[in-house]
Structure formats: structure tokens, C-alpha cells
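The structure that follows is given in the form of C-alpha cells.
A protein chain is absent from this complex, but the other protein chains hold their places.
Naming follows writing order (A and B), and every chain is counted from residue 1.
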Amino acid sequence: MRRFELVLPGSLDECVKALAQAPADSKLLAGGTDLLPQLKNGLLKPACVIDLSGIPRLRSIEAGNGQGLRVGSAVTARTLELDRAVRANYLSLAESGALVGSVQVRNLATLGGNICNAAPSADMAPPLLALDAEAVITGPKGERRVPIAAFFTGVRRTVLAPDELLVELAIPNPGSHSGGSYLRHTPRRELDIAVVGVASQLTLANGRCAKARIALAAVAPVPVRATAAEQALEGQAVTPDLIKRAADLAVEAARPISDQRGSADFRRHLVRVLTRRTLTTALARAGA
Amino acid sequence: MAKQVLNFTVNDEPAEVLVQPWDTLLDALRERMGLTGPKEGCGTGDCGACTVHVDEKPVASCLLLAMQARGHSVRTIEGLGKPGALHPLQDAFVRHGVPQCGFCIPGVIMAAAALLAENPHPTEEEIRYGIAGNLCRCTGYTKMLAAITEAAGAPVGRRS
Partner (left out) sequence: MSTVMKTTRDVKGIGLSIPRPDGPDKVTGQVQYVADLNPRGLLHAKLLRSPHAHAKIVRIDVSRARALPGVRAVLTAADIPVLKKKAPTRAHAVLAIDRVVFAGQPVAAVAADEPAIAEEALDLIDVQYEVLPVAADPLESMKPGAPPVAELGTEADTSEAQAHGSVAGVTTEVKSSKAVNISQQARLQRGDVAKAFAESDVVIENTYRVPMVHQGYLEPHAVLAQWDTAGNLTLWASTQGSFNTRSEVADVLELPENRIKVIPMECGGGFGGKIRALCEPITAVLARATNRPVRYVMTRREELEAGMPAPQVIIKLKTGVKRDGTLMALEAEAILESGAFSGAVLAVAGVFLASLYLWPHFDVKGFEVLTHKPSIAAYRAPVAPQTIFAIDSQMEQIARKLGVDPVEFRLRHLQREGDKMANNQPWLSNGGVEVLTRLAEHPFWKKRAEWKASAKDGKLRGTGLSLGGWLGGLQPTGATVRLNPDGTLQVLTGQVDIAGTNIALAQIAATAYGVDIDKVKITTGDTDVAPLTGLSAGSKTTYTVGVAVMQAAQNARNQTLEIAAKELEASVHDLEIDGDRVVVRGVPDKGVTLASIGKKGNLYMSKVEPVLGASHPAFSVQAPAFCGQLARIEVDPDTGEVTLHNFVVVQDVGKAINPAQIEGQMQGGAVQSLGMALTEALMYDDKARLTNPSLLDYRKLTAADLPNIETIIVEKPAPHGPFGARGVGEPPIVPAPAAIANAIEDATGVRLTHLPLSPERIALAIASAS
């Protein structure tokens, strides 16, 4: 690793101030599981790194009664995997946390890091999209909220200005008749990265689908929603045939590339398979 | 870019050590403190050889800056047991003839110790996932499973 200055703010205010004073190429360090490999490989050579681990607020999870969930950006994947409140109503998010890296990595990797690194394969992005989460951002001009679908602007690019940081994700409670699921395909069971990831969230009312969300990872420069598939489900009684049709429609939202992790053909194939499976699971969970 | 003072607890004893801002926790332990039990196999969190406990949780110490451990409690393989006073896992690893080249072993044992602390009677599946972040190229993991299972006091079972 090349040399850099390390700043250790103890509060959000200190961090915002440090960020404002730091050089433009400064990097925020949360779990380090994405940033450190990039620093080690020389892909990034910042003069200054600001450590977020000393800011308690970023590590808090609040699940108000029916008010939805607020997850600090420095909450670890391991916490999401195990947290009761997350598992109770936001299971797809817990499932995505459980799939990241290995336990040694999950104890470091953070929700905010996964989102702000903005890799197309980020596991936590599809559940957040499927749950209609909002990113709470702060900076010298104060706080702003951005729907997660608008947060990603390209491969490794987000709406964050150089002097801003992600504070938390605000996730509305999907309600008791809603169920979600996240699945991804990897050649190995652990210690791997998504070839394709799919999150589905179904909310039922009177035996019909009141709301459907399907979000895909690693099939486009940014995580995407499969809106045509969602529309095909909404207002309908969800049958295996309809799920099959929705899965076919989801493929149309994918614009995958071929790379070392998988060909575009295989990725489209996986979108169909994983959409079908996550919808099936989401339906069962919504009904349960 | 001056060195920074890192105050933390290492293997149950308070420690104060000068580190560079860019030192990883692994660098600090190995190069500044002589604790060379944790190994660097990849430097990117993909092999588990550097596994230590921070506040009793297993982490890849190659992915953490040393200063991020300030105020925390770190345990390395050196703080688990010693020759002559081995931790049950270490004892089982020796008796089952697990180590070959030995490079992955400190990391595997630290991952297994964290697993057993959280889940004293894991299933075979839970053990497999508990050490899935630790690559081993010599053993094929089978003897590790037997040793960890024995150390946990559970009967050896097969996956059906």
C-alpha cells in the first residue's frame, strides 16, 4: 500500500468537517473490504483516508414500531445477517448480508461500503431496491434523501458529491403481508461474488399481488429494477405460470456483459431462474 | 505523515505501538509487534490466513487498518494457546494430523475458535461454513472437520 494521511473523526460533524478540508481524491474508509484491495493494487492512490469506524451513529440500527428501518451505513454485513429486526421484516436484506464474502469479511464489510463502492454485483443493492429504500446523505449543506434507485449513476459511481457521505438507509416497513427473497449465483458457496443476484419482494392484498418489486444485480452497469415483470404481477393472483412469465419479462431488464465471471447468455439464463425462485419464495413468505 | 500511536488490547494485555497510517492490523501485529502467527496469503480477504479476533469476532486482519483497532481487543493465535498448554482445538489439530504445510492453520483455528465460542455444538454444515473463509490447499479440510467436531464435543457426522 502506498502512503497516505489517515484522519480519525469521532463524530459525524467532525467527519463532515474533515471531508470538507481534505483533498478531493480523499477516500472514506468503512469496513475496508473493497477499499483496501483497491489501495493495495494501486487502483486508488488517495493522499488522505478518513476512517468512519469511530462514529457511533453510523453503526446503529433502529426499527421503530411500524416506522420502518434505519440502518447506519457502517452496520456490518454480519449484523444484517443476524439482526432480529432485519430478519423479521427485511429478510432479503439479511440474506444478502449473509452471502457477502466469508464470516471474516462480513464482520468488516458494511452496508454503506457495499452501496457506495457501487459495484454492479453489490449484493445489498437489489434488496434495497426491492424494499424501496432511501439513502440519507449528509454534507456541508446539510442532509438530503435520495431513492436508492437513483443513488447509482454508473459502475463505481454514485450521486455522492466529494464532500458528502452516506449516513444511513431508510427502509419503509413492507408490512405483514409482504415477503422478500434474495438469491445469487456463484460458482462457490462462500467467498465469492455474484454472477447474477436477484431480489424479489411481493406484497399481497386479498389474494392478489398489491405490489411487486424485482431488482437485479450484475446484469447492467447499475443495479436495476425489472419493471415490466413487476407490472405483470401487480393486481394479479400470483400463480406458477404468472411467475414463469414474470421471470421471462425480467430477462428483458437485463443488459449483461460477458466477463470472467460469466457470459451474457448465462447471465440472462440466471435472471430467469433466480427471478422465478425468488418470486416463489417471496410469495410463500408473504402468505405465511 | 507521522506515525500514529495505537492503543489497544492484544492477547489480553494492553499494548501501545507506533504504526504507520497505512499499516494494516496484520502489518502492525507481524512487523511492529513480532506476532507472526497470522499470515498474509492474499492481502485481499479472500483466503483467511490472517484471521484474528477483534472483540471476539473473526476478521480478516489484512483488510483493517491498524488504527481502526484503536480501543479494541485483538486476539491472535499466539493468545489462544501455547506449546504445552494447547487450546482444545490446537490439541485436536495435532492429534488428527491436520497440519501439512501449516500456513493456513493459524487462521483456520482462529475461525473455528470464534465459531465454537458463538455456537458450541455446531453441525457439520455449520463448521464447513464457519471455516469457508479459510482456504487450505493441503488437507482437503476433512481432518479439520474431524478435529473441530471433536473439539466441540459433538459426534462426527456425515452430510447426507
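Here is the rule we use: a residue touches a chain if its C-beta (ideal position, glycine included) is under 8 Å from a C-beta of that chain, and two chains touch if they have at least 3 such contacts.
What you see is a predicted model, and the numbers here were worked out from it, not measured in a lab.
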Omitted-chain footprint on chain B covers residues 20, 22, 30-31, 34-44, 46-47, 49, 76-78, 80-84, 86, 89-90, 93-106, 109, 127-129, 131-146, 158-160
Tell me, which residues in chain A touch the chain that this view leaves out?
-> 1-3, 37, 40-42, 45, 102, 185, 187-193, 195, 259-263, 265-266, 269-270, 273
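Simple rule for what comes next: only the chains that are shown with their structure count from here on.
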Taking each chain's centre as the mean of its CA atoms, how far is chain A from chain B in angstrom?
-> 29
Along chain B, where are the residues that touch chain A in the complex?
-> 1, 4, 20-22, 24, 43-46, 48, 51, 54, 57-60, 62-65, 67-68, 70, 111, 114-115, 129-130, 132-135
Which bits of chain A are touching chain B when the two form their complex?
-> 1-6, 8, 29, 31-33, 36-37, 39-40, 49, 51, 53-54, 78, 101-105, 107-108, 189-191
